[in-house]
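All protein chains of the complex are present and in place, except for one that has been dropped.
Chain naming follows the written order as A, B, C and D, and within any one chain the residues start at number 1.
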Amino acid sequence: MARNLFIPITLGLVITFLIGPFLIIVAASFSAGETLAFPPQGFSLRWIAKVFTVESFRDSFYMSMFLAIGGTLVALILGIPASYALSRYKLPGAETIRTIVSAPIIVPGIIVGLSLLRYIVVPFQVGITLALFLAHTALILPYAVRVVSASLGNLRSDIEEAAVLLGSSRLGAFFRVVLPNIRGGIMSAFILGFVTSFNQVPVSLFLSGPGVRTLPVDMIAYMEIVFDPSVAALSALLAFMSIGIVFIAERFLGFSRYV
Amino acid sequence: MFQNRAEALALALPAALFAAAVFIAPVVILLSDGFRAPGGGWTVSAYTEFFSSSLNQAVFLRTLKLGALVTIVAAIIGYAAAFAIVSLEPGKKGKVTGLIVLPLMISPVARTYAWIVILGRTGIVNQAFQALGISEAPLRILFSETAIFIGLLQLFLPLMIISLISALENMPKDAIPAARVLGANWFQVFWKVILPLTKEGVVIGGTLVFTGCLTAYITPAILGGSKVLMLETLLYQQVTVSNNFVAASVIALILIVMSFAANILLKRVATARNKTRIAR
Amino acid sequence: QEKTLTISVYALAQDEYKKILYTPFEEKCGCKLVVETGNSVERIAKMDANKANPVVDMAVVSMADALSAARAGLIDKIDTSKIASFNQLYDIAKDPNGDGMSVGYTFYATSIAYRSDKMKIESWADLLKPEYAAHIAWPNVTTNQGPPSLYMLGQALGKDTPDLAAPIEAIGAAKDDIVTFYEKSSQLVQLMQQEEIWAAPIGRFTWAPFTKLDMPIAWATPKEGQTGGMNVMIVTKNSKNRDLALEFMDFWLSADTQAKLAEARIDSPANSEANVSEAAANNLTYGEETAKSLKLIPSAVSIDNRAGWLKSWNEKVGQ
Amino acid sequence: MSDANFLTLENLTLAYGDTVAVKDLNLTIGKGELVAFLGPSGCGKTTTMRAIAGLLSPASGHVKLDGADITRVSANKRNVGLMFQSYALFPHLSVYENVAFGLRLKKTPAAELDKRVKAGITSVGLTDYADRKPGELSGGQQQRVALARSMVMEPKVLLLDEPLSNLDARLRLDMRSELQRVQKETGVTMIFVTHDQGEALSLADRIVVMKRGAIEQIGSPEDIYNRPTSAFVADFVGFENIFELSDGRLKTPKGPVELSGPVPIAAGLAWRPRMVTLGSGPFQGTVRGASFAGNSREYLLDTPLGPIKAEVDAALPSHELGAELAFDLPVGAAAQLRTFG
Partner (left out) sequence: MSDANFLTLENLTLAYGDTVAVKDLNLTIGKGELVAFLGPSGCGKTTTMRAIAGLLSPASGHVKLDGADITRVSANKRNVGLMFQSYALFPHLSVYENVAFGLRLKKTPAAELDKRVKAGITSVGLTDYADRKPGELSGGQQQRVALARSMVMEPKVLLLDEPLSNLDARLRLDMRSELQRVQKETGVTMIFVTHDQGEALSLADRIVVMKRGAIEQIGSPEDIYNRPTSAFVADFVGFENIFELSDGRLKTPKGPVELSGPVPIAAGLAWRPRMVTLGSGPFQGTVRGASFAGNSREYLLDTPLGPIKAEVDAALPSHELGAELAFDLPVGAAAQLRTFG
């Protein structure tokens, strides 16, 4: 039937489009050639091996992971309650609050980096790492609030009342019946937040300091002059790692007891 | 159960205060530079000046056009994909979502290089076109607006899909069947039921994509061969070449206003169909 | 308490720098080296923001950026008497901007890499020949190679005004033919390999990868000569570790360090006594003669005209 | 095709994944007929309706409407209305817009649309609530919005899944006459699910009794209520005293029992409590329970035939628990069951 074909065809096309470049990257990671090419020229693991020998990538990788995971978690911790309040209560000024927390996505990153440097880091003598962390958290916050709101908005609220009547506290009801039903939203927020932070370049440009660099900034610097397949290899490794993280997050948010 | 205002504020304020303190305050201070008159006082002359240049006008319009185009196409494809994903069984759903997420982790620079391979004169696309007899000579896709469009779409489509998945997931189960039996074709079901019920998702997704397009720098620069100026390019030039942060803040505010307007417009579009129109 | 020196450098090749420069220096001075990386504009912006309470003691930037930092009052005169190897430097490196506020530590040539089987390059203007234009990439004006290449094109066209009006005009006229105006030199290898382009003006420091391609690619020596750039060292105003910074600069400029950096194919030496193997020299811009022959745009010209170049470039090319 | 087989279900099998909900169902409904679906919870009533509406494609079999095979016609082109058991109101639309939804899609001229929507809203008594969103309505009000929404469309076939279950008796009566009025005016073919005996009796031309995804009996309301043909239907429509027959005698836990009078040839006999003669007769029982139900009193008797339920007029004198009573199961009044089990 038409409907049954719709799903595989749509997904096939979309995934091909999205994954196509990724496949080129993966192919290049295993190629023996000096540039990206398709089909790849020969097979070798040297580019993958090279990734692990670049020392500066390692430090900035840890920094980026810390920012992406830590920032996303803090943003979710701040953002989920906010989206809950925004979608469940009739709050005066709800629109204002929504605008404030969503603002960070619409400001060009380079401006964010510069203004934080000038008006937070310098006057308050805030350490660069902390500043980066604050900036990344603020950048992820809109995803946390908006994406989670999107799921909450369609979730009927009587199930929460039912949970409370069955003896759950408000908080308990949230964890037991709201969270499992908005898992998709939280996962989405997590993914979007993580990726945004992990790929963030412009903000981090200005908020890098002596000894503190993020991986994408490092990669861009590296690619400024040479683009050998080691960058492709690094990208591919990161992508696979991200799948792992998504998988872990899914588990973590999965409440497997209930499913 | 949801009547307690203090409770609601207690939940919402931490996030709002956080964003206001570490984000909005410094950005607003920086942006206010664009309104400072040289001798003290305030002025919008920087803005009138910006828009008096025909180059800037053209860049502004082009940026707007490309952003809108990518956003609209992303929304259309995004809905189809998200809808398809949501109707998969749970196990598959996770795997397909994983595939959608995968490309997000690739550095935008690396991705544009991959597009060079794909779209180049000897690239896969041209080979396919020639093999299929669609074109005889290799087409010049690379270093054009088309290339930028493709690159941006691939860059931001996942954001749209992911935002929509979460909105679609909790849609009331019978809403679509109800619209179907009331005579709505799929287009109408989408426009009158799915869109308004997933408003939040498409607004966030649309804003992400649109803003992403406005502030993308590397993809237009590389895939467009720097022949196609965008606002963000001008902003970067002001910062990295001219060191003119005031001019940069002017462009930044224009970009912010554009994003904000897009956000409002998206909300409007998603709600427009549902105004109660009771003839009294 | 261990002394700490904070330096600000380009992001490239940090692993090698660490091995050749940072770690040996730390051992020598018994101090700790903290390294900030980034491109020169951002780093200067940060220095500007922190000027009341400087974080960075010493930085390496481009010649022109050094001049603008000097004009902005961010840096101090360098007490060259404390740099033992100063006198071994090529003359052009000793005080590139003529204000005593910077010392060159490396330079590079910019010329044209081209497919010798497809074309013949004798002049910068050859790139714009109708039969070639559709096969070249030209550096965008915002890149480091942009203005020098335009400068040389201007010389080739015989109209070398500082505003670069003529060469920009010429590029603008050929803009539809020219394949791309590149942002990142790294993409050129890819384009060359895919035969999207046959030629492009590049800095010598990106030359190595081209030689590894399975193609006849040559380094042009146009009749107008080569252009290029120089990177310099500067010392932050109000730095609390002035002496340590000078000690570090001396170490970096020493013939030994410079030779090692050259052998690692990172920086061309500015120290005339640094001896380099032929293989390494081939990949770098080596030797006093070369150094003297490079036609560099004076920093002042560059700074004063940057905004103007950008504006006319945008109008002619970006439309 | 004639009006007699306006809507035909042929060998319809419906499944959710691997769960078969309806198996090999055949049914023919005439134009303008009012048919009630009756059956225990989970027997497949809703499922069948979804298939008629086109929301569920059959695993096998066909749906034919007005002479055309519509099995593969999509839901929006069938001109079949469905009121959902769960209402399925659009949460983002006001009552007015919910009701207007289908008409707007049909591009009904504004004036006519407004007239019909308002008439629809008024007919379900929600005039004052036109601007509310569904979330701000009581359960019964929501149900009425759903009813109005499906009725204003005037489809060829109107499927109503428990349309009145959340309404009070009074309102239910009003809605019933409203349905009858609409039916008379538009001649729409209507299938409805109801659990209310009165509703089925007073509205339906025919009743279809379903059991575990199959049809058990089809007949007029009188047939179904007075002449159930199987023990299942008898039990379902409120016969309490149901016995299997063997060799013309009732099978009881304590052995076969002879009835007074000639016994028909059937698999079983069934009596409603009301059909049991109390106070006289060949049998004897002890009152074990008694309950009052408005106009009548119901007694539970312990008898040699097993427990017997009898109902008598409330006006008659009542019996104490433990009292010994004579009673009869008159053969003439009994429903004759063709199948038992």
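Note that in this section a contact is a pair of C-beta atoms (placed from the backbone, for glycine too) under 8 Å apart; a residue touches a chain by one contact, two chains touch by 3 or more.
Note that the structure is predicted; figures quoted are calculated from it, not measured.
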{"item": "Displayed chains contacted by the hidden chain, counting the whole assembly", "value": "A, B, D"}
{"item": "Hidden-chain contact residue, picked from the options A:Thr16, A:Thr53, A:Thr96 or A:Ser169", "value": "A:Ser169"}
{"item": "Among D:Gln85, D:Gln183 or D:Gln336, residue touching the chain not depicted", "value": "D:Gln85"}
{"item": "Full-complex contact with the absent chain, from D:Arg72, D:Lys115 or D:His195", "value": "D:His195"}
{"item": "Of D:Phe192, D:Phe236, D:Tyr299 or D:Phe327, the one touching the omitted chain in the full complex", "value": "D:Phe236"}
{"item": "Residue, one of D:Asp69, D:Glu112, D:Asp168 or D:Glu324, that touches the chain absent here", "value": "D:Asp168"}
{"item": "Touch list for chain D against the chain that is not drawn", "value": "16, 19, 38-42, 45-47, 85-86, 136-141, 143-144, 161-162, 165-172, 195-198, 201-202, 221-222, 225, 235-238, 274, 291-295"}
{"item": "Absent-chain interface as seen on chain A, which is shown", "value": "90, 156, 158-159, 161-170, 172-173, 176-177, 180-181, 258-259"}
{"item": "In chain B, positions touching the absent partner", "value": "1, 3, 173"}
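FYI, only the chains that are shown with their structure count from here on.
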{"item": "Pair of chains joined by the greatest number of C-beta pairs in contact", "value": "A-B"}
{"item": "Far-end chain from chain C, centres as C-alpha averages", "value": "D"}
{"item": "Separation of mean Cα positions, chain D and chain B [Å, integer]", "value": "53"}
{"item": "Set of chain D residues in contact with two or more other chains", "value": "none"}
{"item": "Chain C residues counted as touching two or more neighbouring chains", "value": "39, 42, 45, 184, 187, 190, 194"}
